[in-house]
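Of the protein chains in this complex, one is absent; all others appear in place.
Now for chain A:
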């Protein structure tokens, strides 16, 4: 057993961190929220160049994967830098098409989309049964796919009006399925379940990164900010709250990577591991957002401060791709 990232995996995370730090993601997030997708798509392009989306695409279709551990490393950085866009959905679509192709279904669609998802030419949005009704960032995606309750996979050429989210950088719209199904039947249902697992897993890693960023920024702030003549970070009430924030995140981290290992080995228990990671990371990130806001005080309540970009996201990710209640119900299978 070696439940640790190897040097190459750690270095991959640091490389993404440096790249995203240089990319000025807060400006891209603000533009994205205003409907200007150019700067955000440029960031997605750079992530694709670094191989992030290829991690979810099988080698036979132009990818490097599936490599869930490396994907978790990537999505922690995606969360830390608040990267906007349908990243989780693109990964889930790759899992969906990859699984369909393996089952000998939708071969043309897999051949058309998987290489483009892998190299970043395409970013897509996706709605799966039980995870609707909204497609994230349909207006920025190159395609929107939906699996219906009748186990039909359809491409959706149109979508309803964009609904604002509590995270201004998440733009939600109802896809309107049309045209002939790309595939249908039991294979679609199985692929959709597999894709939903990957979506929940990537969201858990993204939430963990979101929480880590909120804590990092808050720790820096409470060391600087003085009241009553001392740094507010010297007050025990502040220290203990941030200690609890770190506890939540540091015990969510092994669950996220445990889920990655379970996915990599194709373990039948992966669903429960992913659900556990999603609950823990979602709750920890949300608690980090609450602590960050409280520790910053009034300035944290402003939209001017970049902190707001992570605060809204932590709330949204808590429910995206599996609510806490749904995930808790699945996590009961950890022990049986």
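Keep in mind that, in the parts below, contacts are C-beta pairs under 8 Å (C-beta built on N, C-alpha and C of every residue); 3 or more make two chains touch, one makes a residue touch a chain; residues count from 1.
One rule holds in what follows: contacts and distances are computed from a predicted model.
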Among "Spore germination protein A3", "NADH-quinone oxidoreductase subunit L", "Acyl-CoA dehydrogenase" or "Macrolide ABC transporter ATP-binding protein", UniProt-listed name of the chain not shown: "Acyl-CoA dehydrogenase"
Contact residue for the chain not shown (choose from A:38, A:133, A:157 or A:254): A:254
Residue among A:69, A:183 or A:285 touching the omitted chain: A:69
Residue in contact with the excluded chain [from A:169, A:182, A:202 or A:276]: A:276
Interface with the undisplayed chain - residues on chain A: 1-6, 9, 69, 215, 219, 222-223, 230-231, 233-236, 238-240, 242-244, 246-247, 250-252, 254-255, 257-258, 260-261, 265, 273, 276, 279-280, 324-325, 328-329, 331-332, 334-336
